[in-house]
Structure formats: structure tokens, C-alpha cells
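Just one protein chain is left out here, and the rest sit where they should.
Moving on to chain A:
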Amino acid sequence: MSFEWPWQYNFPPFFTLQPNVDTRQKQLVAWCSLALSYCRHHKLYTLDVMEAQESPVFNNKKIERKLSMEAIQVVFEELRKKGNLEWLDKNKSRCLVMWRRPEEWGKLIYQWVSKNGMVNSVFTLYELSNGDDTEGEEFHGLEEWMLLRSLQALQTDGKAEIITMDDGKGVKFF
């Protein structure tokens, strides 16, 4: 299914950081929503800021408008404040994008585990994220850092325990 752009995407001023404070607020809300939807649709978990500037989401070639680097940073800062983004480096060149929070992922994973009667089984992280059994599940392909956080959330809830195995980490569900 192709990504559906919101109508703001084709509104040229949307790509100019608005000087009016109230207008800018509305603009940023729309940008955050668009960025998260886009990442969700394409299952992007990390973003490189330089690459992002050339990506279709911040660069609409059809109307010849793109967000400036400064504006992108402002949008990212908004996402960070809302808890949807984490910087990976001090220079703010790469970030983690959490269009779904770890707790929400954890819930999805646990639902799958219990639905398939696999409570009390042990899984390697790889099996969960890339195994044949999980193909078609939303968490299939989930990057390890996010998977770990999700499992940690479940662990806090007493629904799982992360274990260290010979060649990596695994998890047992309760």
C-alpha cells in the first residue's frame, strides 16, 4: 500500500519554518505527525539527518520545496520532546525514531506469544524479530535495540525475563 501524503505536504509554505508563533505550532504538529507516519509506513527505526533532508518526506520534488536543515532540527527536537525520538550521538547526526513506544511493542509481542500458546517458552531475540513464525506480525523486522526495550518493558511488568545465552540474548515469557 503506498503512503498517503497529507494535504499539507503539497502546500508550499509547509516547507518554510513559519515566523508566526501560533502558526508554527500548528505546522510542527503536522510535521511530527507526518514524520512518524512515514517512518511507520516504511518501518524506519533510525534516521540519519543528512539523508533525511533528501528523503521524500522532507523534500517534495513535485512542488520544489524542501525543509531546511534548521527546520528539520526543529521538527526533530519536537519529536524528541514528545518522546518519539532519541539522539544516538552528541552531534545530532543520527537518531532513533519511535513511532511506537516500547510498551506498545511489548504488548503486541506478548499478545502473539500467548495467542500461540507459547508462554513459558524461550526465544532468541532473532527468532522473535526475524523468525519464520513471526513473519506477517507487525513486530517482524523490529530492530534489536527496540526489541530489547520492548522486552525490558515486559520484564518490568513481570511478563518476561531477558536471559543471556551463549551467542546472544534471549527471552522467556510468563
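One rule holds in what follows: a contact is a pair of C-beta atoms (placed from the backbone, for glycine too) under 8 Å apart; a residue touches a chain by one contact, two chains touch by 3 or more; residues count from 1.
Keep in mind that, in the parts below, contacts and distances are computed from a predicted model.
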{"item": "Name under which UniProt lists the unshown chain, selected from \"Proteasome subunit beta\", \"ER membrane protein complex subunit 4\", \"Vacuolar-sorting protein SNF8\" or \"Histidine-containing phosphotransfer protein\"", "value": "\"Vacuolar-sorting protein SNF8\""}
{"item": "Those residues of chain A which, in the complete complex, touch the missing chain", "value": "6-8, 10-16, 18-20, 22-23, 26-27, 29-30, 64-66"}
